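Note that this complex is displayed minus one protein chain, with the remaining chains in position.
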Amino acid sequence: MSSSSLSSTSAPKVPGDPGSADPGQAVHAHANPALAHHFDDLQQQHEAHTLGMWAFLATEIMFFGGLLVAFVVSTTMYPVAFDIAARQLDWQVGTMNTTVLLCSSLSMALAVHFARVANRKMTMLMLLLTVFLGTAFLGVKAYEYSTKWNHHLVPGASYNFEPWQHHPDEAETRLMTRAGVLTANGELNASALPAFQTRTQLFYGYYFTLTGLHAVHMIIGAGVILWLVFRVSKGQCLGDGSNFVEMTGLYWHFVDIVWIYLFPLLYLMDRSS
Amino acid sequence: MTTLDLQLPHPRRDYLAAGNTIKSWLLTVDHKRIAILYLISVTIFFFIGGAAAGVLRWELLTPAGDFTTSETYNRTFTIHGVVMVFFFLIPAIPGILGNFLIPIMIGAKDMAFPKINLASWYIYMVGGILSLASMLIGGVDTGWTFYTPYSTSYSSSAVVLMGTGILITGFSSIFTGLNFIVTIHTMRCPGMTWFRLPLFIWSHYATALIMILGTPVLAITIAMVAVDRVFGIGFFDPDKGGDPLLFQHLFWFYSHPAVYIMILPAMGVISELVACFSRKPVFGYAAVAVSSLAIAVLGFLVWGHHMFVSGQSPYAGLVFSILSFLVAVPSAIKVFNWTFTLYKGRISYATPMLYVFGFLGLFTIGGLTGLFLAALAVDIHVTDTYFIVAHFHYIMVGGSVMAYMGGLHFWWPKITGRMYNERWAMLSAILMFIGFNLTFFPQFVVGYLGMPRRYHEYAQEFQVLNVLSTAGATVLGAAYIFPLTYLLYSLFKGPRAGNNPWRATGLEWQTTSPPPTFNFDKTPVVTEPPYAYDVEDDEEFDVIHPQGGQTV
Amino acid sequence: MSQHASPTHGNDADHPHGKPHQEMQEVGGISMAYFVVFALLLILLFATVDIAFRTLGPFGPVIAMAIATTKAVLVVLFFMHVKHASKLTWIFAGAGLLWLAILFGLTFGDYMTRSWNDAVPATTHEAQTSPFTGLPNQ
Partner (left out) sequence: MTNFPLFPESASTVAGQIDAVYFALIALSVFFSVLIATILIVFAVKYHHGKQVKRERAGHSSAKLEVFLIGMPTIIGLSIFFWSASVYFHAVRPPADTLDIYVVGKQWMWKIKHPGGQSEINSLHVPLGQPVKLIMTSQDVIHSFYVPAFRVKQDVLPGRFTTLWFEATKTGEFHLFCAEYCGLDHSRMTGWVTVMPPAEYEAWLARGGQDVAPAGGAAKASASTPLSQTGSGAFAQLGCNACHVPTSALRAPRLEGLFGKDVKLRDGSVVKADENYLRESILDPNAKIVAGYPTPTLMPTYQGQINAEQLIELVAYIKSLKGEEEDDAGH
């Protein structure tokens, strides 16, 4: 009895040149340039790419997730300080930027569609539009960062948060009183100031880390899309080869989803008065 | 006997012959060559970590802090822990054996993403070099656990650099995991259904799940520590409004599952070996396969058992304790099933099998002492003592390293095409077992006596046990030098091994040794479950004779 | 070799790769779904902004997160084509969320139950009459 579990029966092929011959290639005589040598067919390749991308996105969920858990823990510890710190973010700019990002998601989805039907021109157009919108988002972000810098809201030695200096509205005043930095009759309570500073700085620590990480993802995404534009312009990555566009699309949409959560968490924490 | 008659019609066409230039190695995308790259680098890291262990043990010979300063000692155990965990054990079995074998075992030509596979190795090396660089510029003195606020606000060492190294290496682990998952899902050859997969594959699949779902949390946690240090934000520093327990939660959310990253691949190796050297299928195949997944999932629910005395809520402690007892169940299933596999087998004691015996004994002890720690009452007393040190060395050195050595010996003829010297190999295995027990058993005793870990100086009455431990470490260190020597020697002078020296089943044994670049000349088709061994087959292994030694 | 793509093919996807299923009407060959989803996303965005300014007490954040999740689900299903993807894709997309839930759940389990620790028995202050505790200033 054979101890082998295998039933391959045919005699071994005569090997070709050492290392260079891919026995699989023989079958794909008309090998498709979009098919990598170690896959058997396009379907297998597409499945591998899709699964790989989704598994990677699961990783990304946990990556942002760890930070979000920390953020929520801190928010529940210092709801008042975080609330007032969050009110310094400009929700109008944030809303606008969210809209820009949603548009970029649409254009990316369309780019994938056009790549699949091998429409080179429209694919390029949509990809460029996506990069443009992404860059616009990042530009606005940079503008927001610079205002934070000017207002000394960047954590570090120069951090100094003094909302009472800037004509606080009624809700802000109420929050400051609840935080104890303002007394009931509106005077500054110096004893509560240091704690107020560290806690709001903690909020900004989260703000910059979360949005910064998100921005880094956007920059990487934009870079990849530009590379795609180049490939598509040469007629690659279309039709059968559109996997690459599709995977980049998944990534881009994911980054968009992260923002869909960050926006209400950071900008819209209870604005009611 | 073998179905594929692969008597090398062409003298050299294996993956090793695909090129000899440095470039052909550094730019290869062949999973087998990448495995060799890992083999070399992991071995280097092991000896660096081992050298650090030597320093630790030497210091602990006497109660006084006389061999090193406390500063050096603290940096030494940090580098020892970091290197052994992140740069040796986590990549060892997956990076070397996993990379080499997974595609072959499932009948594929390569990993799903060969370039990412190579990138993983580079990322790992960059991370490793950064971490070692942090050692050169003064080292890090936080312990491998980086507890805050010490690591963020008090330590004046190269925490950020080492953290960056670990973070980067984390991505290597993530990409390796991704590759494994996708490869196992999509690249199986015809007929290779899930329940025909070798158990090695199952356990690597489970490992990969932990890698992709756990590692990112470590990455972000370390990034937050770095941000804390650089910008003084204080996510984890109570002086600045943060919470040190939050750090511990995030750290252990990864680091407990990470201990299963370190044991699951070892378990996969043991399954293959125990079947081959008993000439029988693994008993309870399905149970052993599914228990790997159970470990991976349950392993994410118990991290708080590292925090029983940390100031965590005692009620959370209760939950984590009960779940820790439950996570032991799938391990118990495996141990018993391996044991039963021997029943009515045809057992031979070749070197890999000796390591299997070593593994079974030592892992059992290590795992059972894990139950002591999961028991809230006992853990209060033994946490942060040498009892913990003994527990995890029993599992990681007695379990994982033993399995790694066993696997390396088992697949060595496949990887290199050469056979090592059986006598030396057996001698080393036995020496390792003795040295190991002498090193770490006394640590259980001294731990229950109350000797805290990470102590550079200790109380007088702990000395005798520490002397024993140091003596054992010396034996153990020597025992690790042997394989390094005879394995290297076999590369040049070892006899040719033949394609299937152990007459094992499994696709990797049906191709040539060493395998060709694309693993098979013809995509295999699988029609049977794995481990179709024949107990009645009582031939000798043909590898033994050329050495003059005999399987006893 | 070529039987590879046959049912014995060892991989798991239960859904062939192809053009997205067309359930909606098309505009110039493009599924309407993209535009409908886009419009919904914008509407939901303005809904989030709107409710942020209403006094909803503890429900505010809950509703905000529910809306965000709806938006995320829309993107995942339609822009990311999960609606027509294989089961495996669903599993991996779900795994990320499940694991996140574990991280949140057990971490908060600790924070929420810390105050249960009634390690201070109600009668302790009586014990302060022990000879070692002076009662000055009374």
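Going in written order, the chains are labelled A, B and C, and every chain counts its residues from 1.
To be clear about the criterion, a contact is a pair of C-beta atoms (placed from the backbone, for glycine too) under 8 Å apart; a residue touches a chain by one contact, two chains touch by 3 or more.
Everything numeric in this text was worked out from a predicted model, so none of it was measured.
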item: Candidates B:G19, B:G139, B:P314 or B:P495 - the one touching the absent chain; value: B:P314
item: Touch with the omitted chain, as defined above, among B:L326, B:I434, B:A478 or B:L491; value: B:L326
item: Touching the absent chain when the full complex is considered, from B:Y455, B:Y480 or B:F520; value: B:Y455
item: Contacting the left-out chain in the complete assembly, out of B:T28, B:S255, B:S292 or B:S348; value: B:S348
item: Hidden partner interface residues of subunit B, rising order; value: 65, 70-71, 74, 141-143, 147, 149-150, 153-155, 238-239, 244-245, 278, 280-281, 283-287, 309-311, 314, 317-318, 321-322, 325-326, 328-329, 332-333, 335-337, 339-340, 342-349, 357, 360-361, 364-365, 368-369, 371-372, 374-378, 380-381, 383-385, 445, 448-450, 452-461, 463-464, 535-536, 538, 551
item: Touching residues (missing chain, whole complex) on subunit A; value: 80, 177-180, 182-184, 189, 191-192, 194-195
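Note that in this section only the chains that are shown with their structure count from here on.
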item: Computed distance of Cα centres, subunit B from subunit A, in Å; value: 33
item: Centre-of-Cα separation between subunit C and subunit A, whole angstrom; value: 16
item: Subunit A residues counted as touching two or more neighbouring chains; value: 24, 40, 44, 47, 51, 55, 58-60, 62, 65-66, 69, 73
item: Contacts with two or more other chains, residues of subunit C listed in rising order; value: 1, 4, 9, 11, 13, 88, 95-96, 99, 103, 107, 111
item: Interfacial residue positions of subunit A with respect to subunit B in the complex; value: 1-15, 18-24, 37-40, 44, 47-48, 51-52, 55-56, 58-60, 62-67, 69-70, 73-74, 77-78, 155-157, 195, 198-199, 201-202, 205-206, 209
item: Partner subunit A, residues of subunit C touching it in the complex; value: 1-2, 4-5, 9, 11, 13, 16-17, 19, 29-31, 34-35, 38, 41-42, 45-46, 48-49, 52-56, 60-61, 64-65, 67-68, 71-72, 75-76, 78-80, 85-86, 88-89, 92-93, 95-97, 99-100, 103-104, 107-108, 111
item: Subunit B residues touching subunit C - in the complex, by the definition given at the top; value: 106-107, 185-193, 209, 213, 217, 245-246, 249, 253, 300-301, 303-304, 312-316, 319-320, 522-523, 525
